[in-house]
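Of the protein chains in this complex, all but one are displayed in their positions.
In order of appearance the chains are A and B, and numbering begins at 1 in each one.
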Amino acid sequence: MASFNRSFSRRRFLGGSALAVTAGALGMPFVRTARAQAATFKAGVITSLSGENILGGNLTKQGYDLWAEAINAKGGVEVAGEKFKVDMFYGDDQSNPATGADAAERLIVQNEVDVLFGPYTSGSTIAVQPICQKYQVPMISGSAESPNVWKAKPEFNFGIIPSVDTTSGLSLGVLAKTSNPGAKTVAVISVNEPFSKETGEGFRDGVKAAGLELVAYELVPPEGDLTPVISKIAALKPDVVAVGGHEEILINVVKTSKSLNYRPKALIMHYGITNPAFAQALGADADGVTGVVVWLPTVTYKDDVFGTAKEFSEMATKKLGGEPDYTAAGCAASGLVLGDALKRLGKKPALTPEDRVALKDAIAETDIQTFYGPIKFEKDGPHYHDNVQPVPVLVQIQGGKVVAVGPKEAAAADYIYPLPAWK
Amino acid sequence: MDLFLQTLLNGLLIGGVIATFTIAFQLTFGVLHVIDFAVGGWVVLGGYLGYYVTALLGLDGFVAIPLAFVLFGALGYLIGPVLYNVRNSRTARPELMALALTFGLFTLLRGGMLTAWGFNTRNVTSMLSGESLAVGPVIVPLIRVAAAVFAVAIAGGLFLFLYRTRYGLAIRATAENRHNAALMGVNIRRLSANVYGLYAGITAMAGVLMGAIYSVNPEVGLRYTLFAFFVAVLAGLGSVGGAVVAALMLGVIEAFVSTYVGSSYSLLAIFATLFVVLLASPKGILRRGL
Partner (left out) sequence: MAAQPMKSRWPGLLLLAVILVVLALMPLLVNNYWLRVATGALMWAGLACSWNMLGGYAGYINFGHSAFFGLGAYVTAFLMNDPFGLPFLATIPAGMMVTAVFAVIIGAPTLRLRGAYFAIATWAFAEVLIQFASAMDFTGGIGGIGLPPYLNERFFYYAMFGTAALTYLVAWALFERSRFGLKVKALRDHEPAAEAMGINTALVKLQTFVLSAVTASVFGAIFAYWVTFINPKSVFGGDITDQMVVMVLLGGLGTLWGPAIGGVTLFVVNRLIWMHWGDTAFYIAILGAAIVLVVLFLPNGIAGLFVRRKANALEKVAEKLIGGGGER
């Protein structure tokens, strides 16, 4: 019994020290967060820095940061003849809408940000919108692509990337026209997760609009194995297989198809294939995969912060270690929208609540040319406050590089169709 | 008919794939009485080792398999005694504390991997990646066959080890009754460390194969944990033979529901099956230990 008591008291001692260490570790950060002195514009970034959407979350963060670095390198945003730098604050939504709302409230109340840059996922974006409304803080979203984001007509939220229903559907029409001999039948694999499913539904609805025939629509759970679905589709022999999914599933679709020795004439995916990690992971097997983008480094647009799309791409490549895709570009362009609106507003930091409402109105009036393309927000309709200007471009991975293949006026290379059998 | 055969094969091979990371999990439960949340973490670690062996050294992914066993087996051997101490501590619910410990380890691994290796999805390439064999109307993906062979080899190897060696006898005795085993001179603490090391090594080897069949990023671990738990319970916790049967059963159900009912119902069917089997046969399908 004596030894039992001794071990208990030792445990108590260790427990006490563990608590003390934890408390010390937690106390430390309060020292770190001393406020910077010079007046700056403060922007909050809410995105998925952990959890299942971590890849896209980091792409959005990188995009927003590219703008902040570029504008700060120029001395900051120019307002009434004076330049103010931009301070970025981050909140991880842990790929979870509720945490996204926590992050928004924290950035607005604790960090006193003037404006927010929106989350990667549409779910988080929808959960954050009421918080923006409550505090009257504008939020510019460089990524959220679900049409649901704009349904409730969010007064303070603006979207740079056209909602996916306007792009994935159209792309099949482009594909049908670009392919020779023209594709006729389509099977759609849609991963049952937010965004992926909406992309898949966009493809499904686009089939009819493009005058094609839908032979299968398969909704698969993200944790499921893909062999049964691919075998089933292989037996139906469609010309085109369209996939709505995120990068991990897209990689698995290609690997599983190859391991079953099945290759459709065209394999089209929406988001993710332009991410360098996709071609890197699959190597030569990535060749021939078709994608849909709303921006490419080869487009001819430009602006005075980033220069041409090509210059933007070179700068981003140097910083990120790979070519930027349209998410990073859309997020960087979100910064351009903010910079332009601040300039027109002409108010110095920190913005008052009235200034922020005026900033929202200024953003709504945006009509600018950027390296990303023209940006102008819808004033009504199902895509309220979304920028639906960009047109979808069909791209294909050829020799490990992403090249534009359609429509004709944007094409930089011939579309490889039908794809050869796996070697 | 062709699709039927293909679906059957697909299902059996999914089962083989699931079995690779559940067999050793069962052994660990049998001996340590710990439900290891970190099983998915070991799988992901193995996958990353496979990726780095192929991407940095330019070697075939299969080279990473023995490497994974040595490296993560050693790591598991170090963690084993800690787990044993917690499992056998004088707290109100040591089995829960052990579960919480493995949950903490899993979270620590996940956060560490995200920080160190980033968030991109990685791929393990090997000589069998993407290769297939046509047998009549059925396409046989060779990499999955390799996984199934691996599962059979692990199960067979464990069986021989457990039933044909003195040390195996000690393990079985411990699984059956640790107090009697201890009285017979088995050093349970050291044996537990060995078993946990063996399990971590085997699971990481399976992880290399998972990276080659699917792909790997730090967030996929929970998926493997989920399947390992479910297969283990369906089989009867601690039952190595049952794990193989249960994994095959789940694989075949997933494939057939996917093909003939609708893919969106495949996991619904799996989890519902598990639920019903548990109610009908509360100790798993085989109702016996090791």
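Remarks
As a convention for this text, a contact is a pair of C-beta atoms (placed from the backbone, for glycine too) under 8 Å apart; a residue touches a chain by one contact, two chains touch by 3 or more.
Bear in mind the structure is a predicted one, so any value in this text is a computation, not a measurement.
Touched by the hidden chain within the whole complex are the displayed chains A, B. When the full complex is taken into account, the listed residue touching the unshown chain is A:49, out of A:49, A:299 or A:337. Here one chain is not drawn; of B:59, B:82, B:152 or B:173, the residue touching it is B:82. The hidden chain makes contact, of the residues A:59, A:160 or A:219, with A:219.
Which of A:193, A:239 or A:378 touches the hidden chain is settled by the complete complex: it is A:193. Seen across the whole complex, the unshown chain contacts chain A at 11-12, 14-19, 21-22, 25-26, 29, 32-33, 49-50, 54, 90-92, 94, 96-99, 101-103, 105-106, 108-110, 122-123, 126-127, 129-130, 133-134, 146, 148, 152, 192-194, 197-198, 219, 221. Where chain B meets the omitted chain, the residues involved are 33, 35, 82, 86, 88-97, 99-101, 103-112, 114-115, 119, 177-179, 222, 226, 229-230, 232-233, 237, 264-265, 267-268, 271-272, 274-275, 278-279, 282-284.
The rule is simple: only the chains that are shown with their structure count from here on.
Distance between chain centres (mean CA atoms), chain A to chain B: 34 Å.
Only residues 2-3, 6-7, 10-11, 13-14, 17, 90, 111, 114, 118-123, 125, 129-132, 134, 139, 141-144, 213-215, 217-220, 223, 226, 251, 254-256, 258-259, 262-264, 266-267 of chain B touch chain A when the two sit together in their complex. Residue ranges of chain A in contact with chain B, taken from their complex: 4, 50-52, 54-55, 57-58, 192, 218-221, 223-225, 227-229, 231-232, 235, 247-248, 251-252, 255-256, 258-262, 277, 280-283, 285, 422.
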